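Mind having a look at this structure? Questions to follow.
As you look at this complex, bear in mind that one protein chain is not there, while each of the others sits in place.
Chain lettering (A, B and C) follows the sequence in which the chains are written, and residue indices restart at 1 in each chain.
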Amino acid sequence: MHFPLSCEVVIIGGGMMGLSTAYRLAQAGCDVIVLEWRNIASGASGRNGGQIIQLDGRDKDQKSISQRLIYAKENTKLLDELYEELDYDFELNRCGSFDVAFSKKDAEELMELVEIQRKAGDKEIEFLEGDEVQRLFPVLRKDVYGARYRPTDGNLEPLKLTYGLAKAAKKYGAKIFTHSKVDKILVDHIGVTGVSIQGRTIKTKWVVNATNAWASILTPEVDILPLRDVAVLTEEIASIPPSPIETIIGDELVFTTTQTRSGNVLVGGRTEARFRKDQYKEDVTLEELRENVSIISEFFPSISNVNVIRAWAGTMAFTADGFPCIGPMPGVKGLIISAGFNNGMGYVAITGKLVSEYILHNGKTSLPLDPFDPARFYKKKIKWPEPYNYSIITKFLGRL
Amino acid sequence: MRIVDHPILGKLKERKKVFIEVDGRKIEAYEGEPIAAALLAAGVRVFRYTSKEKEPRGLFCAIGRCTDCVMIVDGIPNVRTCVTSVRDGMKIETQKGLGKWRK
Amino acid sequence: MKEKEIDLAVVGSGPAGLSAAIEAAKYGASVEIIDENALPGGQLFKQIHKFFGSKEHYAGVRGYDIGRKLLDEAENLKVDIRLNTIAFGVFNKNKIGLFDQKSILVSKPKKIIIATGASENPLAFPGWTLPGVMGAGAVQTMINIHRVLPGRKVLMVGAGNVGLIVSYQLLQAGADVVAIVEAMPKIGGYFVHAAKVLRIGVLILTSHTIIEAKGDKEVESATIAALDQNLNPIKGSEKELEVDLICIAIGLRPEADLCRMLNCEFTYIPFLGGHVPIHNEDMETTTPGVYVAGDVSGIEEASVAMEEGRIAGISAAESLGYISSEEAEKEKMKCKERLKAFRIGPFGSPRQEGKNKIFEEYKRRVKNVK
Partner (left out) sequence: MLNEEAILNKIKVSPGYPSKERFLKGPVAVIECPEEIPCNPCEEACPFGAIKVGEPITNIPMLIEDKCVGCGKCISACPGLAIFLVNINYSEKEAAISLPYEFFPLPNVGDEVDVLNREGKFICKGKVIKVIEGEDHTWIITILIPKEFFEVARGIKPLKGGVFFGKKENYMSL
């Protein structure tokens, strides 16, 4: 690789977060390079379902909700703009999303949540009765009790979004190096001086660690937890409709489905508990495959004969409060963390915008980064459960 | 067209006849044979139309690989007719695009 | 999920898979064969011509009779043949995921032989998606197994052995073969196969190819044209043939998805069909305990597949401890000698060269070879 000797900004990680930032920086005329250890979108960016769920989880804190809404709304607006700007159709579809209840108890909880959200200023969210959900989503199991529904949610093709961002970043002069693994972020007593890669040094004053689930390897001061999930994909079928469904049933089962533009239905969520070191494994066990496939027959009985054509695993990330880390690393000038995402579509556009603003305007951003400040976890020892999977972690975080 | 007599394979063996329905038309088939064979024997070669260009498609690989021969069988779309055996009373429909699932 | 523990699982019940299962079972191994089709035998039962070779190769016997013999032998040896069962993947520790059209099952063999055969190469030209354009193998299945003629007037594309043999069989089934076009300046198949169709009036046009398939909803005609030395169509040489079936017989490629899932390494040997799993002379791949046999290990022919299957079966039985190394060596040598006969001469030696490259690649990549 012919790496430059120096540049203004080094972004580590060729996923959608890193490239979204690279795109904004390059557009502003900044000399930026992206270093990716595998290929573009090899991690979670190319492996997730692309569900756009603006307010994920079952957060009941009104203050937190109203704060999150500001970022979610801005992200939504920016995604729409990106869809126009990028010379790449990433299949954005604002088809709404459902959080479905299959018991009276769950329906009551959703009703309560909707009420809290509405009080917090969320005007879009609504509760749909079971028969209304049935009407909108006819392939769903008949015993559906209701759903939390947001009409402006939807889905997109995350791999295409990431490629679109890469293409646009390159158009504005960003240099993207794939199969280029950064060994170390170089710092002196003041701050960042460069990165060390394949025995060479690239000098820079700014480094963005956008490696998400892998972030703690380069910056261990902030503990970001990798979490592996499994997806199975069906053949192309007619619209079921495409709207993403995310649901939590009892204490055990969390699953998600979404349908791509071409008609493939992606189903995921049931995984075995694994140890932290094994969360990066991208193979799928037979049990996981079977369990995820069984979600289809369990919850979508009328399409239970559909053919499953692919299965894979990918690794997303969690922080100790479930929200990402976006902002400066305490004590190291020029080092930005942009990691800890488990709902990438809800943050991709706004993250690129805010991180690029921070770099271009000396720490000033159009929306405050405080809620995502990495300082909240700086050198904090977190006692994560071992082994774990999605259900165990969300329960640990109090999100179930 | 059925090959009734063959210089090497001899006369077509007596097999149990069944009836299947293709787009409302009743056709004769033999127990155990794939749907695609019964359709070709009845002169049906267009099995489906593609979703975007609405182009006709038919049997191509006959080993369940190419999925060009899929049809709606008993309400289930995308059934590979080259590797699915006929059953008496089976209802087969020409698939348009991705087809419709019976709810 | 029920896990079935067994000595050896063979995926594919064609000539290679059956031969492999028979050998391993003969020495006492518990063997199951997995096949996604409703009928066993792979492509053997549609081979209605007499096979070449020597007596040991079943020469002069028609393919379906060889298939019957192998099936009887396998049944006598209590080989469990699971039909209508798809091996959809191989997971950690040699677990094979199976789907029998009802539920997911698991086979947990100590050794695996992949004998999944090949699939036909497609050829893209305007109209190639029209109903009535089919793989030659697909047509052969329809006429010889299901006894249904998919068309009456046929254009065959490709004059290799498959194109020539299927043309002959189409004639036997009562169809008219209007022409066989071959892009190369020479017929690729054996002289005797070409002679059989020529002397009853079939036209073989070398340096010709199909340009377009035409028809409203299905094939009604085909446009063919002559090719120049660079294989470009010669303007003005186009002719339209009234046909309702176009058969594509331009070669096969190994169906090696399971080998990929088993992390077998591959090498590129165009003469053997492209990317083939690397293996040694005992048919073991770069993943220990995983063997290949037949077309999946390089496109050749059924007679070769049977010998490779036997070698793989003996090797598996040997590594399972059912047969001593000396005896295994002796038995494998017999197969290897018979194999040699198929890999000499103008048609055979390029295959031997291809196989040698694969064996060498194996030695390069696998340390501590015996």
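In the analysis below, contacts are C-beta pairs under 8 Å (C-beta built on N, C-alpha and C of every residue); 3 or more make two chains touch, one makes a residue touch a chain.
If you're wondering where the values come from, they're calculated on a predicted model, not measured in any experiment.
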{"item": "Which displayed chains the hidden chain touches across the whole complex", "value": "B, C"}
{"item": "Selected from C:A25, C:L149, C:V162 or C:V177 as touching the chain missing from the view", "value": "C:V177"}
{"item": "Absent-chain contact - pick from C:P126, C:P288, C:G321 or C:G345", "value": "C:G345"}
{"item": "Contacts of chain C with the absent chain, listed as residue ranges", "value": "49-55, 57, 59-62, 65, 152-153, 171-172, 174-179, 186-187, 190-196, 198-206, 208, 224, 226, 237, 239, 241, 340-342, 344-348"}
{"item": "Positions on chain B contacted by the hidden chain, ascending", "value": "5-8"}
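In this text, only the chains that are shown with their structure count from here on.
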{"item": "Overall pattern in which the protein chains touch one another (line/ring/star/complete/other)", "value": "complete"}
{"item": "Chain whose mean Cα position lies farthest from chain B", "value": "A"}
{"item": "CA centroid of chain A to CA centroid of chain C, Å", "value": "45"}
{"item": "Parts of chain A lying in touch with chain C, wherever the complex brings them together", "value": "283-287, 289-290, 293, 311"}
{"item": "Complex contacts: residues of chain C adjacent to chain B", "value": "36-38, 48, 62, 119-120, 122, 129-135, 137-139, 141-144, 146-150, 152, 172-174, 217-218"}
{"item": "Chain A-facing residues of chain B, complex", "value": "51, 67, 76-78, 97-103"}
